[in-house]
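Shown here: the complex without one of its protein chains, the others still in place.
Right after this comes subunit A.
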Amino acid sequence: MAAPILSTPSHSRDGGPILEVRNLRVEFPTRRGVLTALDDVSFDIAPGEVLGVVGESGAGKSMTGAAIIGLLEPPGRIAGGQILLNGRRIDNLPYEQMRRIRGKEIGAIFQDPLTTLNPLYTVGRQLTETMQTHLDISDREARQRAIGWLEMVGIPAAAQRVDSYPHEFSGGMRQRVVIALALCAEPKLIVADEPTTALDVSIQAQIIALLKRLAREKGTAMMLVTHDMGVIAETADRVAVMYAGCIAEIGPVREVVKAPKHPYSEGLMASIPPLDRKVDHLAGIEGAMPRLSAIPKGCAFNTRCPHVFDRCRHERPELLETGTTLATCWLYDPASEKQVPELLKDD
């Protein structure tokens, strides 16, 4: 297994990664055969580290998050690989044991704050309920902490607002409540699936800043799924680019954004408005990501890749060392007949 090189040197430390995803494979049995939604996905997250996850719609970002928190929608199931939390396998735990990990050790933040909160309970009740599920604290203590959390996520007049219902908050405020709910049992890992996509543009930055600040203060690691490269550049330590259920490239955020090594990352970075990167000719990528039922043999990207060569159509690439990042691309196998094109070389 290629485990040791998955986390970048700057983040390796004695305790080991908080989360290790090893060769994860998720399948959906359907009437017309088994669909493979995630194929050989591997990555690590170090304590306190923020891993950004990007990729086109349908790439499998949410699926990865759902697999980690053990809430894949049936009939989806983990068909291979392992997920380890602090070195302990969690992908095969019985429901009840996994339940105790959810909220307590892994917090989750969903996309749409308007639908994530139960409309019939006050935000205080939802907070105390979560805390008392995981922590042995009295009602009074739970309420005090609920107010404390609301203050911490920046809700004004928290002591009064604790008894308000979700519909009495704006979208941005509700996402703050969701963040409080994800953090209130003090998990060391947060899975945040597009936490700002549903929000007003003017509020997105505030929410990201809040997440970033809290993660740093509490030392919480985070898997941050987003479409917003600006957010990635600003928030993430490392970034994983996903394509058609696979990791295309993973590495330090600076490298992947500024000097992507995988042809798909290259196209993806080119299709976003440049921050300080010079874009000459690659304006996006031709075509669309294949449906799960039509993923080509060999490299999943071979139908759209401008650098495709013979080997790509027969063999599936593994995660290969590119010098700065890891990429699933045959260009980086010295044994391949084709050389790395100039465009993908470091400047």
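Criterion: contacts are C-beta pairs under 8 Å (C-beta built on N, C-alpha and C of every residue); 3 or more make two chains touch, one makes a residue touch a chain; residues count from 1.
Here is the rule we go by: contacts and distances are computed from a predicted model.
Asker: Report the protein name recorded by UniProt for the chain absent from the figure; options are "High-affinity zinc uptake system membrane protein ZnuB", "Acyl-CoA dehydrogenase", "ABC transporter permease" or "Dissimilatory sulfite reductase clustered protein DsrD".
Answerer: Per the UniProt record, that chain is "ABC transporter permease".
Asker: Pick from A:Leu71, A:Ile137, A:Ala159 or A:Leu343: which residue touches the chain that isn't shown?
Answerer: A:Leu71
Asker: Looking at A:Arg22, A:Lys61 or A:His134, which residue reaches the missing chain?
Answerer: A:His134
Asker: Sort through A:Arg22, A:Arg102, A:Arg145 or A:Arg238 and give me the one touching the missing partner chain.
Answerer: A:Arg102
Asker: Return the single residue from A:Asp112, A:Glu186 or A:Glu318 that touches the missing chain.
Answerer: Residue touching the chain left out of view: A:Asp112.
Asker: Which subunit A residues touch the hidden chain?
Answerer: 69, 71, 99-104, 107-108, 110, 112, 115-122, 129-130, 133-134, 165, 167-168, 178, 181-182, 185
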